[in-house]
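Quick one: the structure is below, and I'll ask about it shortly.
All protein chains but one are shown at their positions in the complex.
And now, subunit A:
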Amino acid sequence: MSDDIDAIDATDDHVYLSLAEGHDDGAARWAFGTGFEDPLHGVDTAVPDGVDTAELAAMCLALGDDALVCAQRLAQWCTRAPELEEEVALANIGLDLLGQARLLYARCGQVDGTGRGEDAYAYTRDPDDFRNTRLAELPDTDFAFCVVRLLVLSSWRLALFGRLASAADPVLAAVAAKGVAELTYHRQYAADWALRLGDGTEESHRRMRAALAAVAPYLGEVLDARPQFAAHADAVRQETLAVLDQVLLAAGLDLPAAAAVPGSGRRGEHTEHLAPLLAELQSVARAHPEAAW
């Protein structure tokens, strides 16, 4: 009779042992990535009638790629952020985005006909297979650039997720609804810093202007959002630009006019900066495919 809950070691907070215990069937775990768990484990993943699975997969892929590439750039601030608090903040924002990427890749694999798991998307695709917007992949030249990029991308993603929260696909809708609260914090963080730096010293103001000049040529591609997000592009553009106006006005900054850089990350045309980013991200997985421990 085991109806006595006192028999259970309620003080055992060594939960990582349980994770190992869950795998005592002899199955080794992968040496990298998430091969031992599915972020959509036990979620009802049926696709409702009338949902275009190709469109759904394309949206999940582009949003997953934006998030993965951003998360990688944010993680690169570890050990070199201006203050420890900012390092922790940027890492946490990256972790939220990585979580969103995992869910989106898992959903993509269920609906694009390939049956791939999340790791296949992160670790085994080449730069031309990525559909992230190019702004996400540019190297961080300065903390001001990190702030402006995060402000643009979190504002756009928040505006889009607010709409996707009522998407016909329940998994995408749930990922978006959950993401809204996270992105609200990301955007607030970026906006607060934009204000502090733009309305700060002469030097911080100068660096914010330089960052805006570097971001501006890629803004059109973010807002255009085609082909993946054509249905929401206009409304999301409007909402994003309204937020940028609000922040820049308060920060005493302007969005400079700039000619767009030809090409589009949304079609797999990337800058020279994506390949080295992915090479680092994928190096262990590519060197030791299927490695386990």
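Keep in mind that, in the parts below, contacts are C-beta pairs under 8 Å (C-beta built on N, C-alpha and C of every residue); 3 or more make two chains touch, one makes a residue touch a chain; residues count from 1.
Throughout what follows, contacts and distances are computed from a predicted model.
Colleague: Which of "Acetolactate synthase small subunit", "Monosaccharide ABC transporter ATP-binding protein, CUT2 family", "Phenylacetate degradation protein" or "Sulfite oxidase-like oxidoreductase" is the UniProt protein name of the chain not shown?
Modeller: When "Acetolactate synthase small subunit", "Monosaccharide ABC transporter ATP-binding protein, CUT2 family", "Phenylacetate degradation protein" or "Sulfite oxidase-like oxidoreductase" are compared with UniProt, the left-out chain turns out to be "Phenylacetate degradation protein".
Colleague: Where the complex has a chain not shown, which of A:A250, A:A279 or A:A292 is the residue touching it?
Modeller: Only one of A:A250, A:A279 or A:A292 touches the chain omitted from view, namely A:A250.
Colleague: Which candidate, A:V69, A:L158 or A:L197, sits in contact with the chain we can't see?
Modeller: A:L158
Colleague: May I ask which residue of A:P170, A:G200 or A:G220 touches the chain that does not appear here?
Modeller: A:P170
Colleague: Touching the missing chain, which residues of subunit A?
Modeller: Its contact residues with the unshown chain are 1-3, 5, 7-8, 10, 13, 15-16, 18-19, 21-22, 36-37, 39-43, 85-86, 88-89, 91-93, 95-100, 102-103, 158-159, 162, 170-171, 173-175, 177-182, 184-185, 187-189, 191-192, 195, 239, 242-243, 246-247, 250.
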